[in-house]
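Sharing a structure here in C-alpha cells format.
What you see is the complex with one protein chain gone and the rest in place.
In order of appearance the chains are A, B and C, and numbering begins at 1 in each one.
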Amino acid sequence: MKILYFAWMRQRIGVSHENIELPNSVNTVDGLVDWLIARDDGYAKAFAKREVIRAAVNQEYVPFDHAVSDDDEIAFFPPVTGG
Amino acid sequence: MKILYFAWMRQRIGVSHENIELPNSVNTVDGLVDWLIARDDGYAKAFAKREVIRAAVNQEYVPFDHAVSDDDEIAFFPPVTGG
Amino acid sequence: MIRVQEEDFDIGAELAALTGGDISIGGVASFTGLVRDMAPIDGTDHNIKTMTLEHYPGMTEKKLAEIEAEANTRWPLAASLIIHRYGSLSPGDQIVFVACASAHRQAAFDACQFLMDWLKTDAPFWKLEDTDTGSVWVEARDSDDRAKSRWTDKPDTTS
Partner (left out) sequence: MIRVQEEDFDIGAELAALTGGDISIGGVASFTGLVRDMAPIDGTDHNIKTMTLEHYPGMTEKKLAEIEAEANTRWPLAASLIIHRYGSLSPGDQIVFVACASAHRQAAFDACQFLMDWLKTDAPFWKLEDTDTGSVWVEARDSDDRAKSRWTDKPDTTS
C-alpha cells in the first residue's frame, strides 16, 4: 500500500510518502490510522486530531470507516486551502 | 429648452435633438409630451405608448409628473438595452 | 474608473492596470459582454450581421459613475472598472467590461454582478441589431429588471 502525506501531516511524520505492507488485521482507514499511531510518535502527533484530517483512497475523498486494501493508494492531509 | 430623442424615438420623430421655447402653459413632462403630440403626427407616433417611454431631466431619470422649465435639458427614450 | 469609448479594449492590460502594485487585493472578478451571433425576434432566432450601440453622451458617463460609486459604498473594493463601447460592432466583438478587485472574493463577485445588473437597467445605451431580416431595436427584458431588483437590500459583506 502506498501512503501519502501532505502539508503539516507530511512535516510531522517526516516523509511525503511510504510503501507499507498492510497487516491482515487492518481493513479500514480508521484501522490503518490506529496501526500507524502505534508505530511511532510522529504519527501519533500527526493524527492527534483525527477529526480534522481528510483521507483519500485512490484519489477520492472517503470517510474513515471506508475499506482499504493492500493495493490502494491512500492519502492523509489537512483541510485544503487552495484557490 | 433642449429636447433629445434616442433609439426608435429618434427615428420616429426624425431628429436627434431640438431646441424649443417652452410655452408658459407647460409645467411638467406630461404636459410637454401633450404639447409635442399636438404639434405633429411623428410625435404622436413616437409617444403612442407613453407608459414604456423613459424621461430624463438634466440627465436624471424622472417620473412624468416631474416639473420642467425652459432651461432644462430633457431626453426621451425607450427602456435601455446596453451591457 | 469608468470609460465610454468607440474603440476596443485589451482585457489583460486593463486587469493589469487595475490591480498593478496593490498587494492587498486577494481577488478580481470580471465580466466581459460580447456581441452574439443570434437574436430572438418574435420568438425566432435571426442572424446578426452588425450591431449599433447608441448612447446618451453625458448622461451615460454620469450614470456609470453613479453605479460604480454605489458599488463602492456597498462593498470594500480596492479598485473597480467599467468600460462600455458604442458605435458599430460585429458578432464576437467586446461590448462591455466590468471588473472589481477586493481583499475578499465574495465582495469582488457580488460587486461585479451588481455593476452589470445596474448598468443593464440604468445606463442609457440602446442596441440596434442589423439582422438578415432587417434592423431591429433590442427590447428590454423583464429578467434584467428582476436581476437588478435583488440588490435592493444591503449585502452581507462579512464573508
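Here is the rule we use: a residue touches a chain if its C-beta (ideal position, glycine included) is under 8 Å from a C-beta of that chain, and two chains touch if they have at least 3 such contacts.
Bear in mind that the values here come from a model prediction, so they are computed numbers and not experimental data.
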Among shown chains, those touching the left-out chain:
A, C
Which residue from A:Ile13, A:Val29, A:Ala46 or A:Ala75 sits in contact with the chain not drawn here?
A:Ala75
Which residue from C:Ala29, C:Ala71, C:Ala123 or C:Val138 sits in contact with the chain not drawn here?
C:Ala29
Interface with the unshown chain - residue positions in subunit A
4, 6-8, 10, 56, 59, 61, 75, 77-83
Residues in subunit C touching the chain absent from view:
10-13, 15, 19, 21-38, 91-92, 103, 105-106, 108-109, 112-113, 116, 143, 146-147, 159
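In the analysis below, only the chains that are shown with their structure count from here on.
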Note to self: most contacts are between B-C
How big is the gap, in whole Å, between where the Cα atoms of subunit A centre and where those of subunit C centre?
48
Report, in whole Å, the distance between the mean C-alpha point of subunit B and the mean C-alpha point of subunit C.
27
Report the inter-centroid distance (CA atoms only) between subunit A and subunit B in whole Å.
73
Give the residues of subunit A that touch two or more other chains, as numbers and ranges in rising order.
none
Subunit C residues touching 2+ other chains are none
